[in-house]
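Other chains of the complex are left out, but the ones given are in their true place.
Chain IDs A, B and C follow the sequence of writing; residue 1 opens each chain.
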Amino acid sequence: MRELLESLAAGERTVEEVEAAIAGYATGEAGRFDAARDRRTGVPEAILGAGKTPEEVASLASVALETTGRALCTRVTEAMVAAVERTIADAYPDVSVEHDHRSKTLVVKQPSFSQPELTASVGIVTAGTSDGGPAGEAAVIAREMGAAVQRIDDVGVACVTRTIDQLDRMLEQDVLVVAAGREGALPTVIAGLVDVPLIGLPVSNGYGFGGDGRAALSGMCQSCTPITLVNIDNGFAAGAQAGLICRAIDRSAEK
Amino acid sequence: MRELLESLAAGERTVEEVEAAIAGYATGEAGRFDAARDRRTGVPEAILGAGKTPEEVASLASVALETTGRALCTRVTEAMVAAVERTIADAYPDVSVEHDHRSKTLVVKQPSFSQPELTASVGIVTAGTSDGGPAGEAAVIAREMGAAVQRIDDVGVACVTRTIDQLDRMLEQDVLVVAAGREGALPTVIAGLVDVPLIGLPVSNGYGFGGDGRAALSGMCQSCTPITLVNIDNGFAAGAQAGLICRAIDRSAEK
Amino acid sequence: MRELLESLAAGERTVEEVEAAIAGYATGEAGRFDAARDRRTGVPEAILGAGKTPEEVASLASVALETTGRALCTRVTEAMVAAVERTIADAYPDVSVEHDHRSKTLVVKQPSFSQPELTASVGIVTAGTSDGGPAGEAAVIAREMGAAVQRIDDVGVACVTRTIDQLDRMLEQDVLVVAAGREGALPTVIAGLVDVPLIGLPVSNGYGFGGDGRAALSGMCQSCTPITLVNIDNGFAAGAQAGLICRAIDRSAEK
């Protein structure tokens, strides 16, 4: 620790870097950032845009970049993306910026960031076009954890032979995240045909009784094939757990 | 009407028969029986056992037998069946009695009862064993309305190839009633593969969130293929509407 | 199949046409369109506007026009209608365009499209003015499936003699779709008076407890006369199933 403090005193490190290294988190204007989460739990802390101002997102993104070399933001608006870009333009001119409109994710990385890489793969399956947002969020998180990601789209049960056609590609994956809204039957049908771990991701579409993903959530809870699931639209949790399964698989292969 | 009253005065008809003929309903000790419902709506009035005492069921069954030649009881207990049998033993020694334990239905008919017969057929499809009760109720009602009834059982989506195997038999039917509990996905999957009218029948199994048929009901409401549905466990409504569709088909064929 | 591929190679058919003919669906920029659905299930695939951008709707409408000769869009906004019209203006100068504001439907057809025609009729009944949107959606779908459609409007139970006045017109139909919001009692009352198949369509009006169609939905589930129903505001499902019943009736008449 002495070394850290000396480097701070010498101006070689910032207050945030040293605080993160010692306490595990760094405190910016917009709250604390859990810089040690990735090391501790295998899942990087994401900055959830919803409920924050663009300035708060930008401030937290700066802290994340400084302490971990990467800022991973979810549920961002265009205004948030602009605020982040404005904020980091001077301080970090060399960062890479990836913004995906559909999944509302933003990933900013320092050139020096060392991206993890796993051999295990996550299949991200969708029932239809409107499942693309949460599915995309899951894909980004899993990829940032190092997993190989395969997309298998538009295979909903309104035409179940379309589902069965893609069975071989599904069986090649190490873990599946299956996103579906409306009645949410796709994870149930797939889990009856494959022998890989499967995480159901209910999506908030539909209207009337059971709309906004509630029918999909309850259907996955009642699934007649055993699956796990996450909250409605929680692509982050689905992707993060899929990533952890991939990590466990890789770790085992290395032994 | 004069004729009716004369026959009553002459003891040739009972009060109930004449009341039913004139007013359309007959009043027994346990309430009114809508004797004209079958003629008016094409669906015979059923005596719902739930919430009635065995004596009330038996009393209404007598009125039904007397005025329409048939008593159709649903959700009956063993005690109700015994009460009905006791009550009609003397008065109607020649009636036929059909009691189905699984579907909790009881049908009693006078020998003179003229059973309707239709050429159109209803396919009653179940996902699994526990859907048998409501599915059986639907089958009995449809049959009593004259429809040809085919059972296609145990084709749930936990193994969707099992569903597809039965596609040809389903396509031979004029209308399908598809019963499913848990996540209730079976009607959705079938409706994506067939071109016959289809009525979803959610079944009250499952537990926890969305249990007791609620997930199945909301899933059928949100179905990504267009279907109609009925209340949880309401085999009677599913069978009656299937029967009405068969009637419409037959009527058309007769023209 | 060889013939199809040769015609593609010869530039006589588009990629979408050939993909649709072989695989049953065509893939555009905005996702897949199930071109074979009409042939397979008797119900044309509709493009649901809600949750899509105007550009996505227009792109899917183009694919639909190209592969099936008709694009049937529901829950469209004015912006979507404009986008569709813009997109098809050059490519399909001769198409007919029908846009109904109240039901938010849009139907575009190639001159060569062969409209199905059935002799069986669907009666679309409404309780009041505010039921017009979902009822109109049901009417458009049923008509596009070939059914003869009759509107019987403003016969709600706030003045039940108004309902009874229209009984004769209702009895002339082969199947009824009955739309009602608030307490949703109209299908129950009508089903007690007619002997034709009847589909209840709950409508999302009302406020407070049971508002937004929930009272109507639960009332139709609990109806003391046997009816089928669909999700709140799901005019598409009601119209499609009514259309399938009409098809079944016509098929029977043809035998």
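Everything that follows uses one rule, which is that a residue touches a chain if its C-beta (ideal position, glycine included) is under 8 Å from a C-beta of that chain, and two chains touch if they have at least 3 such contacts.
Note that the coordinates shown come from a computational prediction; the quantities given were computed from them, not determined experimentally.
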Which total copy number does the whole complex reach if 3 copies are given here? 8
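Convention: only the chains that are shown with their structure count from here on.
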Hey, what chains does chain A share as contacts with chain B? C
Taking the mean of all protein C-alpha atoms as the centre, the chain whose own C-alpha mean lies closest is C
Starting from the Cα centroid of chain A, hunt down the chain whose centroid lies farthest away. B
Gap in Å, rounded to a whole number, between the CA centres of chain B and chain A: 51
Per the C-alpha means, the centres of chain A and chain C lie apart by a whole-Å value of 38
Send over the residues of chain B in touch with two or more other chains. 192-193, 217, 221-223, 225
Residue ranges of chain B in contact with chain A within the complex: 127-128, 156-161, 163-164, 182-185, 188-189, 192-193, 206, 208-211, 214-225
For chain C, which residues count as touching chain A in their complex? 24-25, 27, 30-32, 34, 36-37, 40, 50-52, 56, 202, 204, 213-214, 217, 231-234
Chain A contacts chain C in the complex at 128-130, 153-154, 158-159, 162, 205, 207-210
